[in-house]
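Only one protein chain is missing; all other protein chains are in place.
Now for chain A:
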Amino acid sequence: MTDSTNTPQDAHDKTAQTPVDHAAIDDSITSRREVSGIGAIIRTQPFWVFVAILTIGVVMTFVSDAFLTERNLFNITRNMAFFGIMALGMSAVICTAGIDLSVGSLLGLCGINLALVLQAGWSVEIGFIACISTAALVGLINGVLIAYVRLAPFVVTLGMLAMARSIAMVISNNKMVYEFGPDQELFEWIGGGSMLGVPNVVWVLTVMTLFFLWVWRYSEWGRWVIAIGGNAHAAKLSGIPVERVIVSVYMVCSICTGIAAFMFIGYTGSATNGMGATYELNVIAASVIGGANLMGGIVYALGAPIGAALVELIRNSLLLAGIPALWQQFFVGLFLILAVLLEQLRNRGGK
């Protein structure tokens, strides 16, 4: 304990260097935030994408009379909602610096399973359980291979993309299903109907977005996922069960896709095994445009619906502006690159 006598001396030196007393510093230290409320919002990617959406919206009202009609807005919000629901889960995966390429195929597989269960005469609840169980199982397989066997997420989910699609083809015997058993009417209303003038699927997206807002800000699981994305090694040393959390993240992503599949089949009124092909690209694009960083550690709940809204808005606007549909993917790609570029620029500006 030879050095313990130094302690008061050091404390004294410290106070001598600082002009204010410690109590005051402590107060100001604990009350300060990294940035103020509005400043924090302005710094986020979803905010700027939202500004872009409003801008495109304003421009479109001059370009086309059809744009601001109730019918068109109804269609835009409904179409974007399927991708938005999937992007909520994808954002979680991307936050861990992972990727899930299998969501498009999984949508097809969940859809076929669901349709076959309903066609066999089961109720819509059983259909829902079958649909979500399929999704959860696929997510579990993805997650275990990635977290425990330590295979690259890209490879595992690329393999699952092929496998899930193939299984969908096998079990559907390559046939379309459009008979949904005794609950057909209810089932098609859930996916394709609306309440208070808003499509049901948009309600689902809204509720899920609010839930994820809570998850990312207030849940322990959310905090752990963000920590893993920031520094998985540090998270592990802090006692976070990293492997289990990663498995759960892939399951959450798949379950979101399962929910989207349930709504989507009800909306389209038929299930084919080709459903959802290449959707993974739109879902990843929506997540990234909404601010998810492929390097991990960043996630916004609002990013998913906002990113999905922009993608759908581009599609809709080109259509209404009379630009050939062949240009759609070009503009989605362009906005994807612009979104990533924007984020890079903001980060450089910050340093």
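For this structure, a couple of remarks:
In this text, a residue touches a chain if its C-beta (ideal position, glycine included) is under 8 Å from a C-beta of that chain, and two chains touch if they have at least 3 such contacts; residues count from 1.
Quick note on the criterion: contacts and distances are computed from a predicted model.
Note on the omitted subunit: UniProt lists it as "Putative sugar ABC transporter, ATP-binding protein", one of the names in "Succinate dehydrogenase iron-sulfur subunit", "Outer membrane protein OmpA", "Osmoprotectant transport system permease protein" or "Putative sugar ABC transporter, ATP-binding protein".
For the chain left out of this panel, the touching residue among A:L54, A:A234 or A:I337 is A:A234.
Set against the missing chain, the residues A:I132, A:V204, A:A260 or A:I298 yield one that touches it, A:I298.
Within the complete assembly, residues 1-4, 6-7, 10-11, 14, 22, 25-26, 29-30, 32-34, 214, 217-220, 223-224, 226-227, 229-231, 233-235, 237-240, 297-298 of chain A touch the chain that is not shown.
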